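For reference, the structure I am asking about is given below.
Of the protein chains in this complex, all but one are displayed in their positions.
== subunit A ==
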Amino acid sequence: MERIYLDHAATSPTHRDVVERMVPFMTEVFGNPSSIHFFGRQSRQAIDEARAVVANSIGAKETEIIFTSGGTEADNFALAGTAMANRNKGNHIITTSIEHHAVLHTCHYLERQGFDVTYLPVDEQGNVSLDDVKAALRDETILVSIMFGNNEVGVLQPIKAIGELVKDHQAYFHTDAVQAYGLVPIDVNDYHIDLLSVSAHKINGPKGVGFLYARETVKLSPRLYGGEQERKRRAGTENVAGIVGLAKAVEIAQQTMSEKQMMYRELKETMLSVFDESGISYFVNGNQNACLPHILNVAFPGTNVESMLVNLDLAGIAASSGSACTAGSVDPSHVLVAMLGKESERIRSSIRFSFGLGNTVEQVKKAAYETVQIVRRLTNR
């Protein structure tokens, strides 16, 4: 049976060129970048080059890039790091109810530390309202954290407009770009972004590495203390192979961005046209006019997530209920609840398909046909 992987938003296959780039940094250039000898210097140079590639991809300066162990650490760092360092300016934080748990749970932690957090609602389409952001801003707001593109439904937020709005306020603007980065061009200056999180394994890079962009002017207190790595902002012996792998993934993502946007849009349309032809009933969740091209979240009325996923898996199709990061649980998605309400039937019948490296029109067609069969079986039609 051909297995079809349509869960690229959970994690993506490591690109062959990425692995190839990494191996020499394990077997030959294995030195500790802090060592002053040749091995160390070679590793240091590799990190510097990687930093330049990464910085360049978002219009940042090299000194503004901090390598981390992934998206979760970058999000935790951005939120807790700015909150703790700017407490003297205020204790109010604005975020949304559809953020990834790496942001939400850090906000809960900060609430326990005495911070006041506003969780903005979204409409049925998953959009955050600019007016809501404006209304929520107070003199003592120190941080606005709004994700670029949502990981469950793919909805893109009006980041540029929010950036414009926040730029003259003391608050920093953070965006979790873990899903959007590599598929949407991002320039931190254009968008007035002060902090931005990225994770390598979502863009065909290795797991266990990511970065936080933090504008020069941002006051940030470290989360990991120790050696003087990453200009004293993030201690720990640098994961050189991982960082080099991340940079390679970034290069590939930059080169293939427009091609991928087109390809994934086509895949989305292919899938939806099979659903249309079949006559099954379905709803697409999330505003499709402002959506990441690789994420398609669909409700199939009369089905339930668990049986859908089990049946899809038996048919060789890997999809998901939304966020993989909720560690194996199939609790109703907080994103769909925020969009549609607790009572909506859709929150128990929605499946996320997400496209990526290696997917073809044929695969997606096949997966769509299988999905139709399963939906028919489960709804007795």
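The working rule: contacts are C-beta pairs under 8 Å (C-beta built on N, C-alpha and C of every residue); 3 or more make two chains touch, one makes a residue touch a chain; residues count from 1.
Throughout what follows, contacts and distances are computed from a predicted model.
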From "Sarcosine oxidase subunit alpha family protein", "Cysteine desulfurase", "Electron transfer flavoprotein subunit beta" or "NADH-quinone oxidoreductase subunit E", the hidden chain's UniProt protein name: "Cysteine desulfurase"
Option from A:Arg138, A:Lys160 or A:Lys207 whose C-beta touches the chain left out: A:Lys207
Identified contact with the non-displayed chain, of A:Tyr5, A:Phe115, A:Phe148 or A:Tyr172: A:Tyr5
Residues belonging to subunit A that touch the chain removed from view: 3, 5, 7, 10-14, 16, 19, 23, 26-27, 30-32, 34-40, 69-73, 75-76, 100-102, 105-106, 108-109, 199, 201, 206-209, 223-229, 235-242, 309, 312-313, 317-321, 323-328, 330
